[in-house]
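A short worksheet on the structure shown next.
For this depiction, one protein chain was excluded, whereas all remaining protein chains were kept in their positions.
Going in written order, the chains are labelled A and B, and every chain counts its residues from 1.
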Amino acid sequence: MNILETKAICHDFSGLQVLMDVNLEVQEGERHAIIGPNGAGKTTLFNVITGTYQPSEGQVFFKSKEITGLPSHKLVRLGMGRSFQVTSTFTWLTAFQNIRMGILSRRGIRFNFFRFLDKMDDVTRETDAVLKRINLDGERDIPANMLSYGKSRSLEISMALATDPDLVMLDEPTSGMSVDETHNAVALIRRLTEGKTMVIIEHDMDVVFSLADRITVLHLGGILASGTPDEIRDNQAVKDAYLGEMEV
Amino acid sequence: MSKTKRWIFWIVMLIALVFYPKVFGIYYTNVFIIFAIFALFAVSYNLLLGFTGLLSFGHAMFFGVGAYGTALALEHVEGMPLIASVLMGALAAIVLALILCPIVVRVSGTAFAMIHLAFGQLMYVLALKLRGITGGEDGIGGFPIPELNIFGIVSIDMADPLNFYYFAVTVLGLSVLFLWFFTKTPFGSIMISIRDNANRVDYLGFKVPQSKAIIYTVSGCFAGVAGSIYALFQNLIAADDGFHVMVSFAPIIMTMVGGIGSFFGPIMGAGIFGIIEELTSRYTERVELVMGLILILVILFVPMGFIGFINFVKQKFAKAAA
Partner (left out) sequence: MKGNLTKGCLKGAEIQALGKTAGLARFRHSFISFGEDDYMDPVTAMYVAQGIHGLAYGMVLFLVASGLTLIFGMMGILNLAHASFFMLSAYFAYTVLQLTGNFWLALLIAPVATATVGVLVERFLLRKVHAFGHVGELILTIGVALVILDGVQAFWGTENLPLPIPDILQGLVNIGGLEYPAYRLFVIGLALCLLAILAVILYKTRLGMVVRAAVSDADMVNSLGINVPLVFMLVFGVGTWMAGIAGVAIAPILTVFPGLADQMGLDAFIVVVVGGFGSLSGAFIVSIIAGLLNAYGVQFVSSLAPVLMFIFMAIVLTIKPMGIFGERE
């Protein structure tokens, strides 16, 4: 089953056409990478899917239901999670407090005015468990903006997963990371997205080819090719437009 | 501080509060009441500024509306009980907040500040112009202040400053306690998260505009309670007391001076503000000048305010000891 589908998505910014007739299909449980040169429209596509933008034309389907134009918080509740290219965590809160927000959301604790949050032991325990899984238990009480870059990106990724979504959208999770950090990040991502569907935007081809089950190549706002890593590797058009510039 | 120490601290504070008027006399009792009123006002304001990151230049409108609500209720409704009149003030503030919510929850930053400056001034002008209702520049005064009637058993005369002190401090104290608890709930953590990254809050599945609406209304409501007690205390409320832009600036100064990042900061700020005002007005009329200078100095050198400064010193000692 296709957990995510876009039909004929077009999007423009005041006349500048950024996406043209994008038909993306993501199967449930797969790890799908979206690659393409800068300006191809990858993040815009993400924004359309995750509710930040309403597409000029076209539709988005999630779990077979149409979600075009729904606001982000609704999509999150339907089972989507997202990480951002520019780290978007709670700057002054500690790693613990950051993760805790995700746990609260997952448990539906939103408009609770009745209990001391710090005394909710089950929430605390769950948060600590998550911190351990992402190797941040040592940084539990450190504010997010004081974490090392690699750790803050780990935090960012786990914020995407905090609500236990079925579909995880990761926007360049390893951007700016060293080789070692990237290695760790890939292992973390693989571990955390077990049993989930993942769509990832990436520039680092090593990451793409080691993680992805299928790859879609975006070029100038349209889909150039879509298929398994081998198919993409051998695709001439892709090589000419994009991979030729990169070393695989 | 360990838990027992903390409890002892608060119990001592409570005892001090109870015996304060006996020790310091009527003049300082009244000074304390003013301090308490502005402490609540500043705490309610900090809910928006320090906790949610929303800067408003018009918080006076809730203060003023609460004050006028109470005054008008007592003036026009025969036999209005005391506590009910305070509730009327709070209700008026809540209504105002709810009316403004749809506009206000969708903006932040400078736009939020500007809209509130505009609305605050609008309320000020309205208070001046609608003489029929508000008494214009002269305001409403001399309205009857009923006795405090507890369950029909005990009746306490509010004309006695001592009685009023206990009444006011109880109401204001309970309000502060409520707000403190409010910040400690799960919803309270949403507030702080919105301050840090409203976008991420949205992407975690929380409804940000609705959350802001609740925070805004709670903040406005308790500013109204502060205003209400103010009206009762003075037995007078006029446009300049309630809605003037200085009344909007006061909690900002108090919060910055006391410490924007902590719950108790604004209370300290109100205290410091009160002390400085007392001291300064003995020597000169230029109180606002002193306030302005202090505000500038605080922002430049101690932006985390008094409480922030204390924390900073504590950390230094902790490091030195370690």
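FYI, a residue touches a chain if its C-beta (ideal position, glycine included) is under 8 Å from a C-beta of that chain, and two chains touch if they have at least 3 such contacts.
In this text, all values refer to a predicted model and were calculated from it rather than measured experimentally.
Asks: Given that one chain is not shown, what are the shown chains it touches?
Replies: B
Asks: Taking the entire complex into account, which one of B:Arg6, B:Arg286 or B:Lys314 touches the absent chain?
Replies: Going through B:Arg6, B:Arg286 or B:Lys314 one by one, B:Arg286 is the residue touching the chain not shown.
Asks: Which residue among B:His76, B:Lys129 or B:Lys316 touches the omitted chain?
Replies: Candidates B:His76, B:Lys129 or B:Lys316; residue touching the omitted chain: B:Lys129.
Asks: By the contact definition given up top, give the residues of subunit B that touch the hidden chain.
Replies: That gives, for subunit B, the contact residues 49, 53, 55, 57, 103, 107, 109-111, 113-115, 117-119, 121-122, 125-126, 129, 240, 244-246, 249, 252-253, 256, 284-289, 291-293, 295-296, 299-300, 303.
Please note the rule applied: only the chains that are shown with their structure count from here on.
Asks: Roughly how far is subunit A from subunit B, centre to centre by C-alpha average, rounded to an integer in Å?
Replies: That pair's centroid distance is 43 Å.
Asks: Quick one: which bits of subunit A touch subunit B in the complex? Just the residue numbers, please.
Replies: Listed in rising order, the residues of subunit A that touch subunit B are 50, 71-73, 76-77, 81-82, 88-93, 97, 100-102, 104-105, 109-118, 120, 159, 162-163.
Asks: Spell out the part of subunit B that touches subunit A in their complex, as residue ranges.
Replies: 181-182, 184-190, 192-193, 196-197, 199-208, 211, 214
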